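The other protein chains are all here in position, but one chain of the complex has been omitted.
== subunit A ==
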Amino acid sequence: MLAVQQLKRVFKGGSAGFRNLHFTVQESEIIGILGTSGCGKSTLLRVLAGLDQNFTGKLKNKDKDGKQPGMMFQEPRLMPWLTVKENIGFGVKDGAGKEVEIQQFIDLVGLTGFENHYPKDLSGGMAQRTAIARALITDPSVLLLDEPFSALDAFTKMQLQDLLLSLWEKRKTTMVLVTHDIDEALYLCDRIFVLKGQPGEQYAELILDDIKKPRQRGSHELAERKSNILNLLDLSRQEAN
């Protein structure tokens, strides 16, 4: 599926990026990558997506058809000159059934009625829904998400996290989610990797597949894991430095 060995990408004289990463992602898993800012989370995702080729180590990111992972960015990155419908179909090859498929995805992400709107007329949440549909419609075997909800307000964020989970229930797409939101990682992920340091290294791995999804936000179980992660990240000491 997606596997890395000894993966390293550093820049700024070795003080930024990440190194020594080893992990394998299983099919239909949701992996979370957590870490404080500057530990190379986004760089890792760019390498996994094939946008950054200057890495060393082994990277397997193509599926058996040679297809690269799909990606969703922090900003929606919609083409301003295309409507919602055209944006969703942006990466789809023309052919019979394209329109039908686009409409299915519009309904799936709850944008029915907004097919012909332009990005300037969309709210942040709606734009990110469009971006989710655009990323999933090409049916990538892995979807990479780079802090996809960090620019949204708390309520929209929760709605979209639920939308992402419901899409995952339907399609079982493998996902790698980079985030700095511990609650988000705990709510969505089966496994969480904690990165730490500059450049970032794999510091800990948390396995959460014993807690069934959909999970209860703010439940005792999650709170326990959260304090666990906070201890791991050791925020107080880092601030003192």
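Note that contacts are C-beta pairs under 8 Å (C-beta built on N, C-alpha and C of every residue); 3 or more make two chains touch, one makes a residue touch a chain; residues count from 1.
As a working rule, contacts and distances are computed from a predicted model.
The listed choices are "DNA metabolism protein", "Aspartyl/glutamyl-tRNA(Asn/Gln) amidotransferase subunit C", "ABC transporter permease" or "2-oxoglutarate oxidoreductase"; the UniProt protein name belonging to the chain that is not shown reads "ABC transporter permease".
Which of A:His117, A:His180 or A:Lys196 touches the hidden chain is settled by the complete complex: it is A:His117. Remark: the residues of subunit A touching the chain excluded from display are 49-51, 67-68, 70-71, 73, 75, 77, 79-82, 90-91, 110-114, 117-120, 138.
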